[in-house]
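Note that one protein chain is taken out, while the other chains of the complex remain in position.
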Amino acid sequence: MSFSVIGKPLPKVDAVSRVTGQAIYADDMLPPRTLHCRILRSPHPHARILSIDTSAARRIPGVVAVITGADLPIKFGILPVTQDERALEHEKVRYVGDPIAAVAATDEEIAAAACDAIAVEYEVLDPVMSIDAALASPKDERIQDYGGPNNIHKLVALEFGDVDAGFARADHVREDVFFFQGNTHLPMEQHSAVATYVDGKVTLWSSTQVVHYVHRALAKVLELPMNRIRVIGAAHGGGFGGKTDPFAHEIVVAKLAMMTGRPVKCTLTREEVFYAHRGRHPVLMWVRTGVTKEGRITAMHFKTALDGGAYGSYGVASTFYTGALQTVTYDIPAYRFEGCRVFTNKPPCGPKRGHGTPQPRFAIELHLEKIAHDLALDPVDMKRSNFVKPMTRTVNWLRVTSCGLEECTARVMDASGFRARNRRPGHGMGFAISSYLSGAGTAIYWNDMPHSEVQIKVDRGGVTAYCGAMDIGQGSDSVLAAVVAEELGLQPKDIRLVTADTDSTPIDLGSYSSRVTFMAGNAALEAARKMRALLVEAVEAGGRRFEEVTFEEACVLAEARFGTLTSAGSYTPPKIAGPYKGSGVGPSPAYSYSACVVDLDADPRTGLLHINKVWIAHDVGRAINPLLVEGQVEGSVYMGLGEALMEEQTFRKGLHKWPSMLEYKSPTFLDMPDVETFIVETNDPEGPYGAKEAGQGPLLPVIPAVSAAVFDALGVWIDEVPVTPEKIVEALRRRGKGEPARYGPPGFPDIPYPPCIKVAPPPREVDLAAPAAI
Amino acid sequence: MKNEVERPVDRHVVALHVNGERTELLLPVHKTLLEVLREDMQLTGTKHGCELGECGTCTVLVDGRPELSCLLLPIQIEGRAITTVEGLASGSELHPLQQAFAELGAAQCGYCTPGILLASKSLLDANQRPSRDEIREALAGNLCRCTGYMKILDAVQLAAGRMTNSLPHRGEG
Partner (left out) sequence: MLRLPRFKYLRPKTAREAARMASDLGPHAMFVAGGTDLLPKLKRRQFEVDALIGLDFLSRAIHRGQDETVVDAGVTLAAASADAGLRAGYRGYAEAAGLVSSPPLRNAGTIGGNLCVDTRCNYYDMTYEWRKAAGFCIKKDGDICLVAPSSPRCWAVSSSDTAPMAIALGALVTLAGPKDERELPVAALYRDDGIDYLAKQPAEVVTSLRLPAADGTRTAYVKLRRRGSIDFPIAGAAVAMRLDGSTVTSCRIVLSAVASHPLEAAEASEFMIGKQVDEESVRAAAEIAAKPAKPLDNADLSHFWRKRMVRVVVEQALQRAIDQ
């Protein structure tokens, strides 16, 4: 197929606004008479609030309003099943950083001083700071009043196929334990929101990935109808999943605007961003796999324990995600998954790039490497022999359509010279593959409505496309413009866009789970084709062909013929989930695939690693804009390396150990190796022009590839992320003493998983588009 | 902390030279250049990521050299020439660095971009054809979470090539 826009490496449609500093981010806004808001946060990881005295704060000149939890008692939460958050807590605080009160003042300095003047009396409770502590009986009281036993939040147990029989027929069975430490998104832009209240209507500009979910939360907590609230996505300075929850500061500024009648702005300090968190769950994982002597998987049993932090956030989904996608890369004929999320007195964890799947991907890639070593098989070939095939269903009912695993693997194997390398002491290469969703198949609140809607208007030759999708820097605006332009025979810069404004744009669920290119792209495709059909009809009615006239002429003819020219398109993912409770997490209309080789040098004396190069091949289905796809791949590799080597959200004595950009380490220019990217195109049958996702998948294989490369270099397994020099040195020390040459968690705790829900695997002839019988 | 706002504010008239324009402002002496640019001069192109000098986002040029505006007091840099991202373009014509960044996808969310553009400009003013390693060194104090740095390096090299006229100014090249 030959396209005029699709597949071209074009600059983003908003690139100039970014390089001139003209893009308006939320903190850049300063409407007249704006009040500045600061939030008072809990200094205790776990405490009951006995009293809050705001009188001293109110007396400070310049303070206009002070609110506490009593002003915002209604609970909210991103998932319908865990509406456990309040914008301001007035009964109990559950982590250092939990919001308690908020001040609106004429300037930020005064608001901060006033927060310090608010006197809160606490009854300090024993904090729960680890998975083990959460599983045990709490000394004082549980963190939340739902879930259980003890501080368990959620338990999941699913079994697909006959796992015991699978293990029985295995020639070799191995079990391993892994740990993936928590980390955070660290967007360069701190969260920020500005609210106004005019004529009974709240308008909120926010740095958010999800204007629609924020809209719903505001309506609920402020007790206003949705049509009296407008949420606009300001220019966005990075999210990566950290801005996909509705946040306290967004609700608070809206409330303060309602109370004071003035615009109110709140921008989080960097430390507060660490407390807002919603980042990668620390996950402890146990996996047991049976294989034939040729290395074919016969059965897998996977157990996870997630340290969820103090609130639910996306955690129920995250829990399911730690078990869902194992089957989407490897053909696992029988699979048992047991998952557990616990509450701890830490900032709540949620979705970070990959959402619950990088952790098990780390585990499974290394686990299979170890099995290959046990059997003296080549790990790459062993993995390949288990690769899932395109157009199949997995044992847990996930529908695999296009799958470029083979090609991705071949590309990185060739380019890296993985097989043929000259070894020098301390040099290692590691290989890993992975997969990710192109959008979650089920919405966060279940309904039968589309996940993305686009409207197009054309008048006097000008085209405008409207869509709720939020450009978070990944270029979703550019994708929309490219799709509409391609269909109408224009260039992207000819397409005006109105996006992420709940008043004027039709729904898009938000920029998370890598859904936007696929879903908004498909919606835009439908809308654009319908508009084109109108234009074609009008032109042909006059006896000419569409290709013979200019776009403006076609528009004139169509507008004269039909009146107002509008078209609409939408996308609803097919209902492909399996017939079992919990099947909502995992299905996607398409999966992307990635393969990665990491080349490094490891110093056995110091444990220091030098990453020389990363090769990454990513099956994106089709690159609507290869420049943007490369950018996502390179950025994902960067973030994967950061997590693999240095990022960790750790706690000491109940507090975040280092809530600063200095101490929370993310790679600088000098820490980033060269990356060679290969875009693989498998032309997915359902994606717009065959496109799938690119923003998350390429992160996943990088992390296990680093650890595999360390093993290749030094002969020690680091079964824990991040892979730091001290761990390597310790693993070498252990090997020197004749102990297992490994650093990682010693074991997996006893968790009271419920009996498994047993689910029959899909029959061979299941229709790929069959509705789920849930 | 709570009693801080009872203390008097020390204000001075400070003459700031920003992007070639001289402005006199009556400023609280404890406001950083970052705050003054954004809040008193409406030059919101300069962004902030941490306000503690740890991320490079707030980089501006002072007498052509990159410095962290979150750690500068206007009173200390009176008379020095300050350049912000708003001062890069000539009228509506983009600086070659801006043009290259836009063309090559070196700005994704764009939040780190103003600081990186200015640090890059300073590098190219001193070193017309920097190697990739020299660019990395010059930008080592600027963090980016979106791009993985690769396209930024490409864009700086592309701009350098164009500015030394060894490459065509824009378009194919």
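Letters A and B mark the chains in the order given here, with residues in each chain numbered from 1 onward.
Heads up, the rule we're going with is that a contact is a pair of C-beta atoms (placed from the backbone, for glycine too) under 8 Å apart; a residue touches a chain by one contact, two chains touch by 3 or more.
The model shown is predicted, which means the values in this text are computed figures rather than measured ones.
A.B. asks: Would you mind spotting which of B:43, B:62 or B:88 touches the chain that isn't drawn?
C.D. replies: In the complete complex, the chain left out is touched by residue B:62.
A.B. asks: Would you indicate which residue among A:451, A:665, A:692 or A:742 is in contact with the undisplayed chain?
C.D. replies: Residue touching the absent chain, from the options given: A:665.
A.B. asks: For chain B, which residues reach the chain that was dropped from this view?
C.D. replies: 1, 4-5, 7-10, 12, 28-32, 34-35, 48, 50-54, 56, 59, 62, 65-68, 70-73, 75-76, 119, 137-142
A.B. asks: Tell me which stretches of chain A touch the chain missing from the display.
C.D. replies: 41, 43-44, 96, 108-109, 112, 116, 267, 269-271, 605-607, 646, 653, 655-660, 662-663, 665, 667-671, 724-726, 729
Here is the rule we go by: only the chains that are shown with their structure count from here on.
A.B. asks: Would you tell me which residues of chain B are touching chain A in their complex?
C.D. replies: 1-5, 38-39, 42, 44-52, 54-55, 57, 84-86, 88-89, 94, 98, 101-105, 107-114, 117, 135-137, 139-153
A.B. asks: Would you mind writing out the residues of chain A in touch with chain B in their complex?
C.D. replies: 9, 11-12, 14-25, 27-28, 30, 56, 60-62, 109-110, 112-114, 116-117, 185-190, 235-238, 240, 269-270, 472-475, 627-628, 630-631, 634-639, 660-662, 666, 668-670, 672, 674-675
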